[in-house]
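Yeah, one chain of the complex is gone here, protein chain that is, but the others are all in their spots.
And then subunit A:
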Amino acid sequence: MSSGLWTRKALAAILIAGLLCFVTAVYVKEVKGQLWQESIDTITESTQQGSNALELLLSKDFESLDAVGSYLGKTASDDSKRLERILSSQAGESISLYLPSGICIPEEASDTTVVDAVKQLEPADGVLDPHISSVSGVNVLDMYKKVTFSDGKSGYLVKEYEVESIADRFSLSFYNNSGFSYIVDRNGEVLIRSPHPNSNKTVKNLFDMLPKDENDPTAVAQFQKALQQTENGWALFQYNQEPTVFCYVPLGHTTDWYLISIIPEAVISEQSDNILMQTMVLMAAVIVGILVLMLFYLWQGRKTNRKLQSQANYISHLYNSIPEGIAVVTVEAPHRFIQLNREGLRMLNYPPDAEGEAAKGRLLSEVIHADDLEETERIFREAANGQLKQTFENRVLRDDGSYFWSSGIVENTMDENGEPVLVATFHDVTMEKLAEEEEEREQLLERRTLLSAVASAYPIIISVNISQDKIDILYFEHGLKVNLGEPKSYTDLYEVFMPIIEPEAREEYEKRFSLKALKETLGKKKNEVFLEARAMLMDGQLHWISVQIIHVENPYSGDQMAILLSRRVDEQKYEEEQSRRVLRSALENAKAANEAKSQFLSNMSHDIRTPMNAIVGMTAIAKAHLDDRARIKDCLKKIDLSSTHLLNLINDVLDMSKIESGKLVLREEPFNLAEMIVDTVGLVLPQANSNDLEINVKLTPMKNERVVGDLLRIRQVCLNIFSNAVKYTPAGGKITIEMEQVSSKRKGYGTYLLRCEDTGIGMTEEFQKKLFTPFERMQGSTVSRISGTGLGMAITKNIVDLMNGHIDVKSESGKGSLFTVTLPLKLEEAQQEKVPKIWLGARTLIIDDDQQACEAAVEILTDMGILAEYVDNGRDALEKIAAAQQSKEPYQLVLVDWKMPDMDGAETSEKIRAIVGPEVPIIFLTAYDWSEIEQEVKARGVTGFLSKPFYRSNLCYLLNELDEREDGEDTFIYKTEKFSGKRVLLVEDNPLNMEIARELIKEAGLRIEEALNGQEAVDKFRASSAGYYDLILMDIQMPIMDGYEATEHIRSIELERPDAKRVPIVAMTANAFAEDAQEALRSGMNDHISKPVDIRILNDTLKKWLL
């Protein structure tokens, strides 16, 4: 409800209340006035009656005085005795007769006041004002009556009243003694006062009772005047501090007295006030009641309104918020929309802010799809006819022209005005519809897909109702080459197959597929019955076919349902056969592998035993010939060989194991690749030489010789390949090793190509396949003589793979092999070795019959800034040198190959020396070990040696060496005495190893102290003074405390020992792998030497840490 209406209602309520108040006030005033008047009237009445009573009393006494007077009148005035007698007999007490002579009868009653008054009396009768009797001293009033005697004289009969007695009799009281009365004269003198408790008992004059300062003098004067004029009435004055009513009534003709009633106004008003108060209370109660009723009504109305409003809101909210469209439609055709709720509007694509009336007046036919219109109108018609709720489903036109599927209910009902309307609730079922269609499509598709899927495998698919012996051919393709005919029942179908099944299988067919059998088994004992058998098909040949009947759950009836599938299985049968064969071969392979492993173990046993046998045997021989030095030396050499072989064998096995377990870790260290190749070739060279093999190493000048990689592993790869080549090439064979750098696409990397070709026994194609698998070795008479672990190539292949490289082999049995290794290696950023300045521009001659080698050397030297020339024989060389010697630019360096036809290197050198004098260095080039000829050629003028092939590094090295030599420095010389005085703590638990180490180190001239385990080492170190030990050689695997732990302990002795951090600790251990070395560094050691100890490595290491 609007606030204005409330305001109006409230105003109306206030107005009514105000009006009521006004009416009440008027009423109260009126009633008060009336009550007041009534009270005054009552008081006046009472006063009047009081006055009447007194008057009545006086009149009676007057009458009696009259009677007495009449007796007296018959007597003469001077007959005192007679008068006295009459008086005493006729008149009562207190009646006296006053004679004109001043005599009073009886004499003793003579009141001087009366005597005086009588003299002046005019009227015949009257009342004398109260006065003090001169006889009794009492306040009296007198009534007198003139008496005329027989002698014509007159006297007065006087009756005396004691005022007190009259006062007692005329004491008027009003309002429960609150009011009282006086008799006063015209001047207000109080004549008679009642002994009333509330009356004023002391004041003499009425007007003395009215305080001058509290009352208006005019009013008082008016009151006085009123009394003077014998009026009657009432007056209101302040008396005793309260308004008081004075009601005055004159007493009558005999006196000028007044009877005055005095009553406090409050007392008079009290009654009327009480009545009014009760009336007011009643009125107030009525008004309050009305207000309460009104408020209650308003509150109730408001509450009801609020309730209705919230109900309306609630319903409206519901109406608009339920996710159902609600349309109110006219009952009469054509049906029109009256209202649509928000959801309905939304569904019809009305704008979001459209009101419910937006669709009003729109025809139903406008929005219903034409195809659904007829049906919809029929439904609405039925609904309009009051036929309960009708459901509908139709397409409805949206505002944008599209349709949606709606589904809903329509029913006939009343609107808020009681008019019949149709209410249709509907919702969008487009999604469901689409989903339904989609589902149907999917089902169809699924069925088809399934069918075609099954059909692709099974050309015959038949649904069988076993219980009813019915079939339904779902799919049939002639590919099966079976003439089914037109079987009506399963039994027919069964019969069709029976004759074509090969006779051996018929029994089984019957047993499994007869209708009876199916009924008994299918879905009970088994879910599937299957048979594979050969059958005579239409092509007249026997084919493998499979027939299977699968039980199908039938949720709809008790019928036993199944699906029959059948197909030819010739191919599968074949594949089965094949796979069986494969399995068999795999089994055989496994067996072979097992055998290979056994063979390997056997080989290993053999391979290990062989060098062991050599070691043991040779040791025995050496023992037997202790005196024969040459024999012992031979023995030791062979022992050395065998142990080296054994070591290699063990290394290989361990490497392989590591590779296989994926634990191989590659190190990254800078090294010179060319140098590595030459070094590695050097390793196999002795063997090649001993086998009478020719090894050619061709190093195509490389842009980057220095690379970063795992030197050890790359060397291992090379060594494996080279040693294989040496191993498998018969005497007189040739091995060519080539190395070149090819361009690499990866920045910072170089790609290096290593080729190793031999003229050895080669490999069969079959073996090539297995070449890189472990434990394989070329079988054959030749090979079995050659020792090897059979792991080499496998390791090689794995390492190369690990380095992202590639290894390839080309070989032909009996014709040699070619191994090609491609390795991508990181280039070292360090600069190339520098050529000593002195050699820059130096004229150099190379003398070698190998033209290719010469060209390479020239190329490298030129690149290094050296002027290089070559000749291919000694004779030309001598000529050239001689010529140059004469020129301004003689040769400053001559490189001479050892082995040349015609004139060999030694001879050439000798002759050159003769030409050039002692200064010019003559370097002897050789691919062989020059130790045997060293003395000889040096004597013939050779300055130094340079191993072939050339590469930049070794050339640089050579030049540097020559330079230094010229400087007179000899840093090459290894001076053991430099170690003298140094102290080494050797930590080793194994006494044998301890001995070996001790001996080896002793050679270097070091002082040795020993510790048997880590703990002892720590204790010894701790006990020693600072700087006592110069080096600690630490075994790793030891009892009590291992080397790592001991190192950590030593390193942690920090406070008192500043050297504890610095003292070099070198691992000397059989834990020989790269990761072992790293572990050693991690634990705080400085270096790592693996066992068996290579004396050279040991020496290098000592030199490194002690000098």
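In this text, a contact is a pair of C-beta atoms (placed from the backbone, for glycine too) under 8 Å apart; a residue touches a chain by one contact, two chains touch by 3 or more; residues count from 1.
We adopt the following convention: contacts and distances are computed from a predicted model.
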item	value
Omitted chain (choose from "Extracellular solute-binding protein", "Energy-coupling factor transporter transmembrane protein EcfT", "Cell shape-determining protein MreC" or "FAD-dependent oxidoreductase") - UniProt protein name	"Extracellular solute-binding protein"
Of A:S80, A:N200, A:Q238 or A:S1024, the residue in touch with the unshown chain	A:N200
Absent-chain contact - pick from A:Q49, A:S101, A:N177 or A:Q851	A:N177
Options A:N139, A:Q271, A:T430 or A:T700, residue touching the unrepresented chain	A:N139
Absent chain, residues of subunit A that touch it	132-139, 162, 164, 167-168, 176-177, 193-198, 200-205, 208
